[in-house]
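Inspection log for the structure reproduced underneath, given as structure tokens.
Other chains of the complex are left out, but the ones given are in their true place.
Order as written gives the chain letters A and B; numbering starts at 1 within each chain.
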Amino acid sequence: MLPGPGGQGDGSRGPGQEGGADVLINSAGIVRKINITDEGNSDDVRAILDVNVLGVTWCTRQMFISLQCRNVNDGHVVFINSVVGHHVPAVKDFSLNMYAPSKHVITALTEILRQEFNKKWTKTKITSVSPGVVDTEIFESGSWEYPSGMPMLQSADVADAVSYCIQTPPNVQIHELIIKVKPSDVSKKSSMHSS
Amino acid sequence: MLPGPGGQGDGSRGPGQEGGADVLINSAGIVRKINITDEGNSDDVRAILDVNVLGVTWCTRQMFISLQCRNVNDGHVVFINSVVGHHVPAVKDFSLNMYAPSKHVITALTEILRQEFNKKWTKTKITSVSPGVVDTEIFESGSWEYPSGMPMLQSADVADAVSYCIQTPPNVQIHELIIKVKPSDVSKKSSMHSS
């Protein structure tokens, strides 16, 4: 969550516009190493929904209400979604359990909020950024295995995408931005294909 | 939930195979008349996720565990999904709030469970049936307005679709069945177009 202008009273905004965030980046998300069809997974399933769905929903609602209270009309909400929020890939060795469905919620919520923002006559924007696998602390103990050897995006790559989205002109709303990693170890093999 | 063979001991199944359901139809679902961006909606948002997502998840998990305990290998789980589980349409006068996202969960869960069922070597099937607007008690007090004058499917239409899906041969798995209403009052106007 990026801070908006502080309480210094620089005069660029009127009373009541201070102290809140104008841009919200919802990047919280957890994974769990479970199957939907296994016993004893209730706490894990609930935790995924609490963080990935309800956490995002409450933060977005409160930020929107704060924008309206502060008379700020040009905020921006960004969801860090996932490629599995659009399609469930065939995975061999584990289950995407409630993680992929929780990201499908984010894809749908993006459109729900786009409509609500327009109906409430605000110029505040909503954007979904959906990367493939990113090398983050989401691969912690108790969650998925660290995919060593697999090409991954870096957090800075996703941050760059967010930076692009939030600096577009007022009439341009990046609705969805899907990022995939481009394997980087192809240079030595590519010589086979050129004459 | 359709009952499986009762406890009469007709001998067609061995010990431990009695008393459970072989076919589970997850048709529970609620709607609420809220916006995501409105204050005071926490209970309603949670209720939608509890019924439409967790209710479906727990029922499916317990039914699957029951099938395995009873050594039943050919069960069938059916999700009553929705057309808004696949795409969020532009709606003018209200918000599909957490309802459409909750149905997106069902679309994703269908594929998640298909993979889990196959990995666990069971012939039990999973099917999503996604109708457009159906004339049911979902339009109760406190939920959406009853869409009078709008063509709607009847519950029996959805039941017929489910009947088709659960009677397919063992190698055929209806993964998704999307049903839309066909407007029925066109006969008088169609004469304009024929000579």
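Keep in mind that, in the parts below, a contact is a pair of C-beta atoms (placed from the backbone, for glycine too) under 8 Å apart; a residue touches a chain by one contact, two chains touch by 3 or more.
Since the model is a prediction, treat every value here as computed from it, not as a measurement.
Because all chains derive from one sequence, the complete complex can be expressed as a copy number, which is 4 in this file against the 2 shown.
What we mean here is this: only the chains that are shown with their structure count from here on.
Simply put, subunit A must spin 180° to overlay its Cα atoms on subunit B, rounded in steps of 5. In terms of their C-alpha centroids, the spacing between subunit A and subunit B amounts to 28 Å. Put simply, subunit A touches subunit B in their complex at residues 35-39, 41-42, 45-46, 49, 53-54, 57-58, 60-61, 64-65, 88, 90-91, 95-98, 100-102, 104-109, 111-113, 115-117, 119-120.
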